[in-house]
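Every protein chain of the complex appears in place save one, which is left out.
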Amino acid sequence: MTTPISAQTLLTRELLARRRPGYSLEAPFYLSETVLQADMEHIFGKHWIFVAVEPQIPEPGDYIAVEFSNKSILIVRDDDMGVRAFHNVCRHRGSRLCESHQGQLGNIVCPYHQWTYDLSGKLIHAKHMGADFDPSEMSLKSVHVRTLGGLIFICLAQDPPQDFEQMVAEMTPYLAPHRLQDCKVAAQVDIIEDCNWKLTMENNRECYHCVGNHPELTVSLYEFGFGYQPSAENAAEQQRFVDITNAARERWESMGLPSAEIERLDDRITGYRTQRLPLDRAGQSQTLNTEVASKKLLADFTDPALGGLSFWTQPNSWHHFMSDHVVSFSVLPISAGKTLVRTVWCVHKDAVEGVDYTVENLTAVWNATNAQDRRLVEESQIGIATGAYEPGPYSPYTEGLVEKFCNWYVNRLGEHTR
Amino acid sequence: MTTPISAQTLLTRELLARRRPGYSLEAPFYLSETVLQADMEHIFGKHWIFVAVEPQIPEPGDYIAVEFSNKSILIVRDDDMGVRAFHNVCRHRGSRLCESHQGQLGNIVCPYHQWTYDLSGKLIHAKHMGADFDPSEMSLKSVHVRTLGGLIFICLAQDPPQDFEQMVAEMTPYLAPHRLQDCKVAAQVDIIEDCNWKLTMENNRECYHCVGNHPELTVSLYEFGFGYQPSAENAAEQQRFVDITNAARERWESMGLPSAEIERLDDRITGYRTQRLPLDRAGQSQTLNTEVASKKLLADFTDPALGGLSFWTQPNSWHHFMSDHVVSFSVLPISAGKTLVRTVWCVHKDAVEGVDYTVENLTAVWNATNAQDRRLVEESQIGIATGAYEPGPYSPYTEGLVEKFCNWYVNRLGEHTR
Partner (left out) sequence: MTTPISAQTLLTRELLARRRPGYSLEAPFYLSETVLQADMEHIFGKHWIFVAVEPQIPEPGDYIAVEFSNKSILIVRDDDMGVRAFHNVCRHRGSRLCESHQGQLGNIVCPYHQWTYDLSGKLIHAKHMGADFDPSEMSLKSVHVRTLGGLIFICLAQDPPQDFEQMVAEMTPYLAPHRLQDCKVAAQVDIIEDCNWKLTMENNRECYHCVGNHPELTVSLYEFGFGYQPSAENAAEQQRFVDITNAARERWESMGLPSAEIERLDDRITGYRTQRLPLDRAGQSQTLNTEVASKKLLADFTDPALGGLSFWTQPNSWHHFMSDHVVSFSVLPISAGKTLVRTVWCVHKDAVEGVDYTVENLTAVWNATNAQDRRLVEESQIGIATGAYEPGPYSPYTEGLVEKFCNWYVNRLGEHTR
């Protein structure tokens, strides 16, 4: 049987066919609820997406409910310290199981008629269902889940992309030394941006806008550290940054910390990029004074000046691992014009608030930066919605990684709608 | 001429054809605005729906405006004490006539250009319209209206279902002794539930959820009194309830109060069910202490322990007639995911607030129960919207009346879309 081609697929194909390399995407990619549905089905529905860090669910029975678009996914720490993921929906009449976004539970009990599931998702109790009822057919619907260096990824598809394992193999040496699993959550901030999720991601993939907009971030961040290509215009500054980086890398490698760039943003299904980058001034952390925010360093680190190991994943996350803390960002669509950006800051689990760190100092740079970026992407959404927008040219010297995000997105969407 | 089949009809037919008996309905029945339009056209547009009680409009000129979905219907007490219903829309340029949801009027005067209609809907005054203008063609559009034991039903169709009269014949002996027409409104509470109207109705049609959720209601309500079938699991409790009921019924029948169950929920156009049920403990009223809320009993009752005569109608109401008060519920769709639930409490018109009753005590049980049910149905709406929901099995022992609601709904919708 051949399924008729949906209007969604037709629109997606037409838009993909018209895409002009080197230019920003056409307006419907940001505005259309039909495209958002395609994004949910093919991008967020068939790829590994980052949703949480392990310190959010440290103990057996701890859970969080990750909610985006119309989805609600329970991420649970089970009794064997494994991580499990389920659709947060009762098999009886469909009630959401956990209303709270985080908590602790023994079993999972539906509020409606008290159907009760254990932490493996098995239905262990349901009153009044009679002798013919087979509870083994009524387990919670599970979701694929994998961890990498303390980061939790899920895949909503039946058959997840296989290449996640290659990313694990390649990235574990970079991430493992920071021991994110031994951290605790120091702060979490959710913001809702009135824009399409792709504008949030594109904003993350360039620092062309940093100098003009991010005074707090650029205290520690070298603008040239992120996605800049050499040009006549910036040759001297670029060279200075390369020299600084080479010196730092020699030191880090001698400490057993890998630092070389790995760039797989647009040539594989599970796309990502990593690089350990020097930080400016004291060179320790993304703080207002560039010194560590937490005196209790992560793992067995003794040197606070480890720069920042950055890890960017397609389609929806980025992370900065420093000597004293890890800051982790997930981007989750709510609708075509609304996006959840969740920022989680983790410090060593033995760090004491008020003694080793303060939340205000730890979060100052990224709270300010998020607020600035939010305004930028919301103004983009408004401008793109006017109808006067047409795709403009990317800077070949500063927006190469934005284009790689678009390449990955366009290729992956095309693969699933052809 | 053959009308082309609409997308609404095609979707409705497909969903109806896939319906699996014994299981809850598929998600689009609760989520789709297209299905809601079908519900409005075929269910709320072609059946008798409950909208008010007569004590809401006791005197000539009293009116209420019942508003749901995009409708606005004026229910008016005319000068001959009859009840009339009109579309609340001026025949000139379409202004709503009465902005307030209730009030008192002599004639109905449009605020825009003062076109004036009498209480029979006749246009009696319109300035500047000239000699060729025929006001007799510009009467308000009337709506069919019928009363039963003080309950007001309307039908928006040209040709209302005929079997309303059979319901009147059968139900009048049950309802008349309580003389709702001689009551006054003691309290009215409107809540907007963020769910489809069918979830509100299904919640009303079972008490499987009562023990786990309704501590206030189950003080007086026997869980087993509502829709339970005998099972091995509950045989002893069920038998105890049957014994209590039989004893009570003997007493009630001797007082001339009919109490036998009538169940016509899914085998006729105008579906309903009634039963006089014992109440627990003092057995008098649905209050926190199970004693009457109003010392002034209804009609000429002298015995406060009359249990509760319950009356459920398809598609949108239920009512409990007790010795001291009547509580009446209407369910009106606003959109696919939003529903108005209106609760009206009536006491004897000579009962004095603060002396014979207090509003707080009168409304305590159902205000608490409504709030609890609201959370249950809203969580169901959220869970069903996730996409992970699939229809689950109804309990054969406790959810039989939910299935009858679905049967009636599916049959009626099918009848009008085949």
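Think of it as A and B in the order they're written, each chain with its own count starting at 1.
One rule holds for everything that comes next: contacts are C-beta pairs under 8 Å (C-beta built on N, C-alpha and C of every residue); 3 or more make two chains touch, one makes a residue touch a chain.
Quick caveat, the model's predicted, so the values are computed rather than measured.
Within the set B:56, B:88 or B:343, the residue that contacts the chain not displayed is B:88. The residue touching the chain not shown here, chosen from A:37, A:147 or A:234, is A:234. In the full complex, subunit A touches the omitted chain through residues 24, 27, 202, 208-209, 212-213, 231-234, 375-376, 379-380, 382-390, 392-393, 395-398.
Although one chain is not shown, part of subunit B still touches it, namely residues 70-72, 87-97, 99, 111-114, 127-131, 133, 138, 141.
Here, only the chains that are shown with their structure count from here on.
The distance from the centre of subunit A to the centre of subunit B, each centre being the mean of the chain's C-alpha atoms, comes to 48 Å.
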